[in-house]
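Every protein chain but one is kept in place in this view of the complex.
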Amino acid sequence: MITFEGVTKRYPDGTVAVDDLSLQAPTGAITVFVGPSGCGKTTSLRMINRMIDATSGRILLDDQDVRAIDPPTLRRGIGYVIQQAGLFPHRKIVDNVATVPYLLGWDKKKARARAMELLELVGLDSKLAGRYPFQLSGGQQQRVGVARALAADPPVLLMDEPFSAVDPIVRASLQEELLHLQSELHKTIVFVTHDIDEAIKLGDAVAVLRVGGRLAQMADPATLLSEPADDFVREFLGKDRGIRRLSFVPATGIRLGSVPADLELDEDTRPLGWRSDGGLLPYGTFNPERDSLRAALDAALLSPNGTAIAVDGDGRAIGVATRDVLDEALARHGTRPEKRVPDPDREVPASDPRRAES
Amino acid sequence: MITFEGVTKRYPDGTVAVDDLSLQAPTGAITVFVGPSGCGKTTSLRMINRMIDATSGRILLDDQDVRAIDPPTLRRGIGYVIQQAGLFPHRKIVDNVATVPYLLGWDKKKARARAMELLELVGLDSKLAGRYPFQLSGGQQQRVGVARALAADPPVLLMDEPFSAVDPIVRASLQEELLHLQSELHKTIVFVTHDIDEAIKLGDAVAVLRVGGRLAQMADPATLLSEPADDFVREFLGKDRGIRRLSFVPATGIRLGSVPADLELDEDTRPLGWRSDGGLLPYGTFNPERDSLRAALDAALLSPNGTAIAVDGDGRAIGVATRDVLDEALARHGTRPEKRVPDPDREVPASDPRRAES
Amino acid sequence: GGSDPLTSATPSNAPASSGGTSAKVVVGSFNFPESILLGSIYAQALQAKGVTVEEKPNIGTREVVYDQVKSGGLTVVPEYIGSLLAFVDKTSTAKTKDEIVAGLQAKLPAELGVLDPSEAQDNNSLTVTKDTAAKDKLTTIEDLAKVSKNFVVGGPPEFKERQEQNFKDVYGMEFKEWKPTGDTTADAIKSGTIQVGNVFTTDPKIVLNDLVSLQDTKNAFGSDNVTPLVYKAGVDDTVTSTLNAVSAKLTTDTLLSLMKQISVDKADPPVVAKDWLTQNGLL
Amino acid sequence: MNDEPLVRWDWIARNWDNGGPSAIRTLLESHVVMALLPVVFGLLIALPLGVACARWRRLYQPTAGLMNVVYSLPSLVLFSIFLSFTGLTQSTVIIPLTLFTLAILIPAVVDGLGSVPEHVRQSAVAMGFRPLRRLLQVELPVAVPVVLGGLRVATVSSISLVSVGALIGQGGLGNLFIDGWQRQFPTPIVVGIVLIVLFAILSDGLLVLAQRLLTPWSRARRSAA
């Protein structure tokens, strides 16, 4: 648990970057700081590992004031990932990852073994270990950055816009990777971004900051979407709040009807299309075990008759949700999505995204 | 009209960047090339203004083979905008914009007057004219880049990921700006991006390329979303295809009911919330004149009772769309959204986005 | 000038003890080939007698070298008695060899001494081209003094300072301009940049370039016999007797022929020195 | 001017190693010492000074100004000034050349440290490096390409400048220039120039090699830049 107690940062030039900030980042959860440029996200983050010292107020790491800890020692226990990865250009990937273990005086072999393990964990081929950073793509470098931050198994991870320099496709995969990692590691993560979609996708709790470094709202993403505290937050959340918060409602609750006759199936009962005069019409599918209500709605909208086809993990049709059933589900959960709570004890299989994110 | 006729580009090292590409970019429309990294978008674009020469095949600009035109002359008639703006650091903004007019031998006063006009057109304060590029933010530089490309009023504009270096918020505003400009200028634009959302937002026609430089599908965005040609395109389009294509259906067609009694209004008949025991509940609104079906659906999902409130331009409630009405509209338009056709003759007022984009 | 930085020199290789054969003898030379040759002759002769020798050839002008000897940084340097006296006693009027040696003994500081002068002389001279000599009918410096106001004179940089007053005193001679031409003096005379130049009488370029040295009828330059200048504390009897034996064999003609080998035939000073020493039984 | 050939090969053969103080080999050896020691000393001094200048920027302006003045002094002047202090020793050449080297190396070290990307520095801090260790293990290694670039220029200049020392009797191969000049004899001059250039190219080549070996991580960047 990281606690901000009335923290204020005033830079020597008079800029108040963070103003009386009080909040808690729960242990084992991802807390996202989000807000427009210059709202003090980076400053807040860097006060945790004392890259910047607060002007007033306290920051507690599990009840211990960070000010009481010698900064290098404090920092070795906190992973830190930044936008440009900040890899050491002169060290091979494996040694980059082993940096903190070396600092902590691990023996070289052990440190390297640990590094190799981490490279695998973040999904990098072990043959990249002997390369230098310039030989890696931006996305690979970011992965190395994450591995490096994890090397000494710190309980806390600070991430400052770690994915904002890579292209959207790679970015999405890095986000997935992070969620997947977190499902195994249960770190206490503070994540900074200015992208509200990323915040909602990743955050167990989202703190929206406004310029001047004041907290506008802190809530879990679903609550944030349904109940923005004020116009600033509403504006910041942007369009599609209603649709987006369906992402937090699992599709498991939907009452499925039996597969209707006009749905053409192949021999494995995988759907092929809706029969019609002009041939087969397009259809949409969702997996009630894994997907959210949003995916179900999308599937319904892709079918001409508004009926979403439920499929299992192998793509076999297991039932349908008609528009009426869907409407009912939407009415039931639409306005009050279940709160998501971080559940550090639940182990999620690697192949399975932890969330009901569509 | 720009026509690719069996165009192939093989680099000296043997890489085939573009393979037998045939397509047409219609006059007065925005044609977007989209596809994963390395699929030959840039190469295709640059063959149009002969920054790169095709290995075989022809590119026609209004029936004239570009190979028949001296490259510098050709290029002066084609605006070109790139990611990093490529502004000349040693020239003031106004002179940057006036580059091509100067090249064409315009007199200095006229060229500068034209530059000032363009700066205004792209939404830049005229007091920036005397600055140097380093004194501008990334977004402002991109705007200058666009202004510069437009300076000699070329009929054709080539844009290579022009907005990908700026942050998402600025990016969105640049996209709006481009649509707005295009609604006034009706250029023939070829726009390259690897972001499918951007492609769908901006394109009148979208060409999806696959690695190896082959065309996977070319269609207007709505068709693309409803009828992806194959798995590659479907994969590339990503999730929410059903919801996203609602963006292309205007909300005008929805039958509105009268404002129900349990909706609390202020004295100006602006909605305040749904009455309930626990106080006012959240609500969602849409503007049937301007918004799409997607916005209406979103509004419905924000209301506890699934009813979307229709408001006018001033935010006054003018009716409601109940879930049933909405379902009906969705059923009617859901699967076959109207095709969007570029309509160069229709003048759209500046304050009004041209599209039914939610 | 102001305070003199060279006097504060504290050379690292000053002899540790005064006298004694165990000490290393440092043989230096001026920055012209003849001096380098003489230095090499001294050094090899001493080496043959088992003296430990270090050579530092080609150091610089007398102004620089003198102080190094005085402070013990150099032990032996081939000198020219007339020029040396003029250097230590600007007012001296001594002209003959004996006068000069007497003058030196009186004026040299206690730590320095000269050994027996050799017969070999290498006088400074004023030299002109054959054409100039013919045109103005010049054979002596006296002849030159009559026309010298029209002439530009050149020589090593130190030439003006040393000789300007001397010429006035002895010949009443003044020049139109003094140009420091250094090692290019002979070429400068030939190319006409200067009309008169200060060239050593043993310089082979005089012959090579068809130049004429004017006779120093009034002995303005004085006798310039070659002799070793020594740092007294650094030399013992072996050194002294060896060098005196060398000087006894050196003549002006010897010097001229040796210098011709070096400058014209491009033979190397150490080799020339060695050959000569061998021929004269000094090795 | 006359029939003197540009190079008399037999002279070279005779004088390569004639045992005397003016043997080409001896001169070459002293040239190497007088050229390379300043570079070594210069590097040893420039590293701490450069680090200090990079750390306290206001120190840099005056230091750089002073170095500019030193650099604009003719080397002969510095040599002769030091002649009065260090006499006819190699130090008279080595000390001034060390100063010249500093004029090149201090900016190189400052620029080198400046070339360390801020995000690399920051992530070192964030990982818990203490300042000295950060300097030694991160900042200086990353600065190596730029510092080596300066070192190359310094080495080559130093090798070339030693020859001026011949004017005060300590010039290594430069003595060949004076010798050849006084005897109107091109051979020693040519030999001196050729040996100096060869020595410089060799040293430069070794430095390039060192750079390759020390900084495999910047090879691509260099060829791309």
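Lettered A, B, C and D in written order, each chain numbered from 1.
Operating definition for what follows: a contact is a pair of C-beta atoms (placed from the backbone, for glycine too) under 8 Å apart; a residue touches a chain by one contact, two chains touch by 3 or more.
Throughout what follows, contacts and distances are computed from a predicted model.
Selecting from "NADH ubiquinone oxidoreductase", "Ech hydrogenase subunit B", "Glycine/betaine ABC transporter permease" or "Heme exporter protein D", the unshown chain of this assembly corresponds to "Glycine/betaine ABC transporter permease" (UniProt protein name).
In the complete complex, the hidden chain is touched by one of B:R91, B:R214, B:R275 or B:R316, namely B:R91. Among D:V32, D:L73 or D:A210, only D:L73 touches the chain left out of the display. Counting the whole complex, the residues of chain B in touch with the unshown chain are 49, 51, 71-77, 80, 82-92, 99-100, 103, 132-135, 148-149, 158.
Think of the hidden chain as still there; on chain C it touches residues 1-6, 60-61, 63-64, 67, 154, 156-158, 161, 177-185, 187-188, 191-193. Listed for chain D, the residues touching the missing chain in the whole complex are 1, 68-69, 71-74, 76-77, 80-81, 152-153, 156-157, 159-161, 163-164, 166-168, 174, 176-178, 180-181, 184-186, 189-190, 192-193, 196-197, 199-201, 204, 225.
We take it that only the chains that are shown with their structure count from here on.
A straight line joining the Cα centres of chain A and chain C is 91 Å long.
Mean C-alpha positions place chain A and chain D at a centre distance of 54 Å.
Contact with two or more other chains is made by no residue of chain A. Working note: touching chain pairs come out as A-B, A-D, C-D. Residues 5-6, 8-13, 28, 31-33, 36, 40, 54-60, 64, 68, 71, 73-74, 183, 205, 208, 262-263, 266, 268-271 of chain C are the ones that touch chain D when the two sit in their complex.
Interface of chain A with chain D (complex): residues 49, 51, 71-76, 78, 80, 82-91, 99-100, 103, 132-135, 145, 148, 158. Touching chain C in their complex are the following residues of chain D: 2, 4, 8, 11, 14-15, 18, 20-22, 81, 83-89, 91, 166-169, 175, 178-179, 181-185, 187.
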